[in-house]
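One chain of protein is taken out of this complex; the other chains stay put.
Residue numbering begins at 1 within each chain, and the chains themselves are lettered A, B and C in the order written.
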């Protein structure tokens, strides 16, 4: 976080490989010899039975050809250590799409943080199945695409949406309270590329009407969960969660209102972590550095 | 809370009745004419479809015969307004039993708070199916009863336990990580009289091994729930809940360790609320004033 | 909170008087006989040395002449019990002004919550010493007044502002990060009528540059404080406070960014409490029911 405003471009390397001695040494030696200065490093070893090692390294990008750097890394480090890895560069901003229905709170929170410089992405488009928020989006100078969805046209609407996301070279999509369930086919096009906000503390109250169900159960905290979308509803890897205290005084409408604040915070933190390359998938769980 | 240390005895009235104008006036007028000074009052009206009114009133006890006060209240206020009500007096401390297995953290937290004067109850006995904590309990000068339980002797062990609780005129029992499931028959003897601490944020991870299940799901918060025991496992009315933040770094053992802190806090707050007559049951939910 | 959306108008009575038996009975009896149904009641007694009693009662407004109701209350209840009191009616929305400089986060949070119906007030005007946020305010359809301030014109600018607030019959003013210190004369016109958000956990880091000072001291939490403005800088009665966790990783710029979220939440909660007549002043402290 602290280096995100630095002038010189940075790179962020995410790594997963079998755990063994020498990985930190191998990677850091390679970066040193390439002229890169490490700014931040985090690592995680799973328990020995699984034996996996995960690492995030952020470094000042040396004045080198990126393709050459990547090829050298593959040959000298990644192949010998059986690594899966990705690299992202701060001088190439991610392209983030937002899908939304008619609730404005998550959308506006993202747009306001984007405008204020907190979210270092481009937002080439917002897609909605309603026209409700068209003007709000226009105020931020972002193109708004209205793609209505009905039971009858769902496949067609999804095809059109997939096409739009591809056309805009979108890196990932945020469902900012998008009230439609995406088909397995849709999700398949964007693995670990769709972030959803669910308005409960999962796995409690998965599915529809979580605030009503929380009210009926009489819980003393309500929550929200940001997760990657998989083809199992509300079962994807959790990125971030938080809760707020409620009491017998709160009606379902109160829970909805209080929940908006948690949804905004949780979704924002998850989106930031994704933008900053802090999230690595590990099975159905996340490592958030 | 702030009046619990006052010298003059106080009384606490809990009320449930159909909502209609004049209830506060009726009760407060009665208390005023009886010479009682109201110290604290809380009320709650359910939504109009249900139409119920709940109230808690704490007052300095006038120098009157308690039975006479209660009879007058029944005749002049409760009957006309179709009230269910209870009254408790600060000069008669509640009798609290604790049941525990081998984990010490919830037990010691309760005993330390009791010793420090935070919990204004008597603790006539601790019952355990193990001898592990016998010396810890003895250090506080409280009788310890060891009643082993096996698959074969469960009915007999429960009968013995029920007898003990009755013999000691126990008002309520706290399961401070008691690792046995109580039979429906046992629970039936003590309706809204048994408080359990479950080591998850219910309704997530009900049943056995909540920390393992939380770990497997990759949640970012773990929780604990204090609730009244009913004959449906982990489905009773929730009194209090809280959570703590966890991450991919935490093993199941870490979750168990971090969870102990939440369990201690949540159980303590629930027990305090019960002791202070702050909890009213409303269906399967609680009103905690 | 739960009754704020009810159709029938409500009234809210705030009371302060010497503590003695019979106050609740007197007020509730009066309301009952006036045909009012009490929706919510809260009370607070200070310690016996001070001997003060505070109460908030919200009730469904009977179909009566308001002036007659108030006169009767004064004669029958307030005078005998030596009460100071105020009453507010839900069918007369408060008029809230906002003063702001160039930071948008607190302003937009208030405006968004107002638009979404969370803040039940009218906002007749926003006043700023800069033009920076003119368009943002216009998007919400609220008049924006630009009143520049310099060392030379400060008295004149304040006079103009006071006039504007009076012209719009403003009930209270929110300083949503207004970066000017108001003169004692200005404050004197609006006692307990100006709410400020200070970007620290007061009394720590009063005055200028709280985030820089928090950074220099190495605190592990940063905070924000909403308080009524008095003529002693950052010394007014505190309405609400909250904090967020920080670490050595955070630069001053990070603290500023993280602080925005706390400022938004804390200011919003304070403004809501004020709008809902939940705040009573007691010396330099607040009672927030």
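Quick note on the criterion: contacts are C-beta pairs under 8 Å (C-beta built on N, C-alpha and C of every residue); 3 or more make two chains touch, one makes a residue touch a chain.
Only a predicted model underlies this, so the values are computations on that prediction, with no experimental measurement involved.
For the chain missing from the display, the contacting residue among C:63, C:150, C:169 or C:247 is C:247, taking the whole complex into account. In the complete complex, the hidden chain is touched by one of A:16, A:36, A:61 or A:288, namely A:36.
Within the whole complex, the absent chain has one touching residue among C:10, C:128 or C:286, and that is C:286. In the full complex, chain B makes contact with the omitted chain through residues 1-2, 5, 104-105, 108, 112, 116, 118, 139, 249-251, 253-254, 257, 261, 265.
In the full complex, chain A touches the hidden chain at residues 20-25, 28-29, 31-32, 35-43, 45.
Seen from chain C, the chain kept out of the figure touches residues 44, 47, 201-205, 217-221, 223, 237-243, 247-249, 251, 282, 284-288.
The working rule: only the chains that are shown with their structure count from here on.
Copies chain A and chain C of the same chain sequence form an interface built mainly from equivalent positions, shared numbers / all numbers used being over half. The distance from the centre of chain A to the centre of chain C, with each centre set as the mean of the Cα atoms, comes to 37 Å.
Multi-chain contact residues of chain A (touching two or more other chains): 249, 251.
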